[in-house]
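For this view, one protein chain was removed and the others were kept in their places.
Residue numbering begins at 1 within each chain, and the chains themselves are lettered A, B and C in the order written.
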Amino acid sequence: MTTVAVKPATMAQALTRAMRDAMADDPTVHVMGEDVGTLGGVFRVTDGLAKEFGEDRCTDTPLAEAGILGTAVGMAMYGLRPVVEMQFDAFAYPAFEQLISHVARMRNRTRGKMPLPITVRVPYGGGIGGVEHHSDSSEAYYMATPGLHVVAPATVADAYGLLRAAIASDDPVVFLEPKRLYWSKDSWNPEDPQTVEPIGRAVVRRSGRSATLITYGPSVPVCLEAAEAAREEGWDLEVVDLRSLVPFDDETVAASVRRTGRAVVVHESGGFGGPGGEIAARVTERCFHHLEAPVLRVAGFDIPYPPPMLERHHLPGVDRILDAVGRLQWEAES
Amino acid sequence: MTTVAVKPATMAQALTRAMRDAMADDPTVHVMGEDVGTLGGVFRVTDGLAKEFGEDRCTDTPLAEAGILGTAVGMAMYGLRPVVEMQFDAFAYPAFEQLISHVARMRNRTRGKMPLPITVRVPYGGGIGGVEHHSDSSEAYYMATPGLHVVAPATVADAYGLLRAAIASDDPVVFLEPKRLYWSKDSWNPEDPQTVEPIGRAVVRRSGRSATLITYGPSVPVCLEAAEAAREEGWDLEVVDLRSLVPFDDETVAASVRRTGRAVVVHESGGFGGPGGEIAARVTERCFHHLEAPVLRVAGFDIPYPPPMLERHHLPGVDRILDAVGRLQWEAES
Amino acid sequence: MTVMEQRGAYRPSPPPAWQPRMDPAPLLPDAEPYRVLGTEAAAKADPGLLRRLYAGLVRGRRYNAQATALTKQGRLAVYPSSTGQEACEIAAALALEERDWLFPSYRDTLAAVARGVDPVAALTLLRGDWHTGYDPHEHRVAPLCTPLATQLPHAVGLAHAARLKGDDVVALAMVGDGGTSEGDFHEALNFAAVWQAPVVFLVQNNGFAISVPLAKQTAAPSLAHKAVGYGMPGRLVDGNDAAAVHEVLSDAVRHARAGGGPTLIEAITYRIDAHTNADDATRYRGDSEVDTWRGHDPIALLEHELTERGLLDEAGKQAARDAAEAMAADLRERMNQDPALDPMDLFTHVYAEPTPQLREQRDQLQAELDAESEGPHR
Partner (left out) sequence: MTVMEQRGAYRPSPPPAWQPRMDPAPLLPDAEPYRVLGTEAAAKADPGLLRRLYAGLVRGRRYNAQATALTKQGRLAVYPSSTGQEACEIAAALALEERDWLFPSYRDTLAAVARGVDPVAALTLLRGDWHTGYDPHEHRVAPLCTPLATQLPHAVGLAHAARLKGDDVVALAMVGDGGTSEGDFHEALNFAAVWQAPVVFLVQNNGFAISVPLAKQTAAPSLAHKAVGYGMPGRLVDGNDAAAVHEVLSDAVRHARAGGGPTLIEAITYRIDAHTNADDATRYRGDSEVDTWRGHDPIALLEHELTERGLLDEAGKQAARDAAEAMAADLRERMNQDPALDPMDLFTHVYAEPTPQLREQRDQLQAELDAESEGPHR
């Protein structure tokens, strides 16, 4: 193998590469969805796959999400590993019954006899100026569904590593791709891709001593930015990137919060009934006596995703995160 | 009007009566769903409505939940007030897209011009020995969806009062009917029904000083039982029945927890990503300095709803609640 | 410049065609359901097949009766009987090769059993023991499916996958008249036709979805007429005529196996019992309707044919009944034993590996069970 210089790639490219490599390694991997073939997907994430592997391996399906996921279930029953693309977050909803009542439950229903190794890729979240239904953060629905893994990469390397892991997993994985990070770039050697990441391990993206920001997906870069800005205020913030909501890495998260004594959960999804409640509750259960302040949450408002011209008011940004950090009862320290 | 003695009625009867009275008062109220007409519903909750009001007011629809809810949207657009029955919790999933993308959002989308006064009745929860798909607790999905009200009665009188309020509401309401309380009885005068309950007010079902059990729907009677049993252990438990998850009555809940200093959230829905996380997090945010212990949760396991022969192991019962109360760090008090 | 000049010369021709012109006639079902028994076609029917069907029907009816009895004895939580529909159930199973797959709905226990699934294992779901009692791969029978029509896309996907692999496997998917109204029915048939997947859809039209009669379910000339809208053939068959159902299904299976694509078959039948033991059918249908259908009983139809042709005598009937009784006795006996369930299984198969969260919960339940078995209840 020739050595190739490390060069910048986008998250979209890393995802494409992950599918490509998985398809090359394993003939049972099939990509399917709306416009994934000839067009290469509306975000071009499946670009080139139909050409390289043929239309039977990367298939433009009829336009019906329940049908796509439902036929993927049957394909998985016969030993294939379908990778399904839902064109946008809100367009996964028609497939909800198949996801909840079958994909999540088939292994359990059959006492392990019929696992469904299906990856459901969902471009998700806002910040791209999309019109209605193109910016939903739907992870709360998936988190609340036992039997699914729920993964969201925040870096180019993780996009590759976690998607490989998702496809290799014998369990169904809802793979949430932060739309607005599709074009984020990172130095990453496509010829020597990271080893596959095990699903379920959070990572400390930035170490700090004052408080922990717990986050994932599109909010990770925002939190890192906030952590930089916080230095001015004298706060040294730790940033934990969960990488997967299910399984949840209690260990890494609790260890961080025990160290810092304060935490803010940050996500784009609506606050009420969103992932933050679960995260705050379980951190509190585990770290109560280490906490100097209640775990706070910075989330999207409890409103339908707003139109593009107003989305900046909705999305958790650096200021809102710093405000929350400021409310972590610092006076208690002195 | 003649005076009629207060007599016991079941929750199912109270619900029927609520629809009947609403239909009599308001000709725009229409009941629709699978088997709601001739049969009176598989739980007989719509019994007699088709006979009294005709098949156009209480309609057996074709068997298609998205179609039922989708046509209800159109009916509401034309000024009707549809009351939709989903036959069982899991059979509401096919209607998910209509619920999330339209029912919950139409008012907001049209800036108030096109409200959708739709009540979606969902017989929900377990404990009735139902086979797969007949015992789901799906409230986490609805809670995480701005634009919906989410209501769950626990008493016969509330079943009447809250369903009247739901039907009268100009907003869509997901009305969760605890299946296993359908046949619970209470003294209740059907001729002089309670006034309509405003949606959004929790109620203290039992006062106590030691700790607060925060619960709703099918878990309310279990918590009351647990509170009785707790007296033996020397605990005087307060039980708060939320009645609605959205809107959430922070005031009543926080007031109780500030008084008692300890809380356990109890529900049948799975724990991870379930309502309890949200509730525990918001209580902690509001009552941190009053808390002697972290808010704990007693919930269903994070598994697909188990088969009837195993459901008793899954459902939060008195023992599991008392165990959690026991873990509320009582030693800290002395 | 006029718009015309901009856009090119005027052509008073039809628009370019999107679809190749296709005559819909071959896709349309006949006006009358296809029948064999009591018609001239019966003479051509294979005696061995008729006898196998007969044995299956008698056994199937006995199974339905026994299962219903078990619900009354509290040994079975619920049972959706297929009494009156045995011809569809048995013919469906017999029309398939061993390598084929069956996708049954909750009502199709008989078809599963006729495929080889153990009669007790087939009742596991309905007994409340576990969600599926058999290994789907063993007899190539998917789990009995409760959410209506959701099994149909599974059948399409499996058939498609088999075809991609080069295996000549056919999938047969069963659904009721009510289930045809669900979106999944539509999507499944469309995918099947577009992919030319080797799948056969069998709609048992028993006239009711619980209490809702067909007239409130569809306004179509027949359910089989839906086929043309997907570009597949639709066939209408007398669902109580086992020989006819078997023939139509076998043709469709052969057609699919040969690469001809999917077929939609509507079998006209009737459920003699209530929807399930928990249902009260008198609320929505009259005795006279039931009586009419009793007069078109699938077993009687077949028995008459066999008797007329001298293929069945009293001894043959007795043998079929004895076999059915033996099956029922075995079913009764085994169902009277309480299944041994391990509560810890609740956590075993949620994922390939339990999450840390599930491990904690497992330990919690184990501790509770240990405490329970040690001391007296609190």
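The rule is simple: a residue touches a chain if its C-beta (ideal position, glycine included) is under 8 Å from a C-beta of that chain, and two chains touch if they have at least 3 such contacts.
This one's a predicted model, so the numbers in the text were calculated from it and none came from an experiment.
Visitor: In the whole complex, not just what's shown, which of C:Ala45, C:Ala77, C:Ala122 or C:Ile299 touches the removed chain?
Guide: Counting the whole complex, the residue in contact with the absent chain is C:Ile299.
Visitor: Pick from B:Asp35, B:Glu97, B:Glu177 or B:Glu197: which residue touches the chain that isn't shown?
Guide: Of the listed residues, the one touching the omitted chain is B:Glu97.
Visitor: From the list C:Arg61, C:Arg127 or C:His246, pick the residue that touches the absent chain.
Guide: Among C:Arg61, C:Arg127 or C:His246, only C:Arg61 touches the chain that is not shown.
Visitor: For the full complex, which residue in A:Pro178, A:Gly200 or A:Pro306 touches the chain that was left out?
Guide: Checking each option in A:Pro178, A:Gly200 or A:Pro306, the one touching the absent chain turns out to be A:Pro306.
Visitor: Suppose we count only contacts with the excluded chain; which residues of chain B make the list?
Guide: 56, 61-62, 64, 66-67, 69-80, 94, 97-98, 101-102, 105-115, 146-147, 149, 169-171, 200, 246-251
Visitor: Pick out the residues on chain A that sit against the missing chain.
Guide: Chain A touches the chain not shown through residues 34-35, 37-40, 42, 60-67, 90-91, 93-94, 129, 131-134, 229, 272, 301-304, 306-310, 313-314, 318-320, 322-323.
Visitor: On chain C, where is the contact patch with the chain that was removed from view?
Guide: Given the touch definition above, chain C has residues 2-4, 7-19, 21-24, 27-28, 31-33, 35, 37-39, 58, 61, 177, 181-187, 190, 193-194, 196, 205, 207, 214-222, 225-232, 238-241, 261, 268-270, 291-297, 299-301, 303-304, 317 touching the missing chain.
We adopt the following convention: only the chains that are shown with their structure count from here on.
Visitor: Taking each chain's centre as the mean of its CA atoms, how far is chain B from chain C in angstrom?
Guide: 35
Visitor: Could you put a whole-Å number on the gap between the CA centroids of chain A and chain C?
Guide: 39
Visitor: Just give me the whole-number Å value for how far the CA centre of chain A lies from that of chain B.
Guide: Going by mean C-alpha positions, chain A sits 31 Å from chain B.
Visitor: Hunt down the residues of chain C that sit against at least two other chains at once, touch-wise.
Guide: Chain C, residues with two or more chain partners: 130-131, 147, 183-184, 345, 350, 355, 357.
Visitor: Where in chain A do residues touch two or more of the other chains?
Guide: In chain A, 66, 94, 97, 101, 105, 108-109, 146-147, 246, 248 touch at least two other chains.
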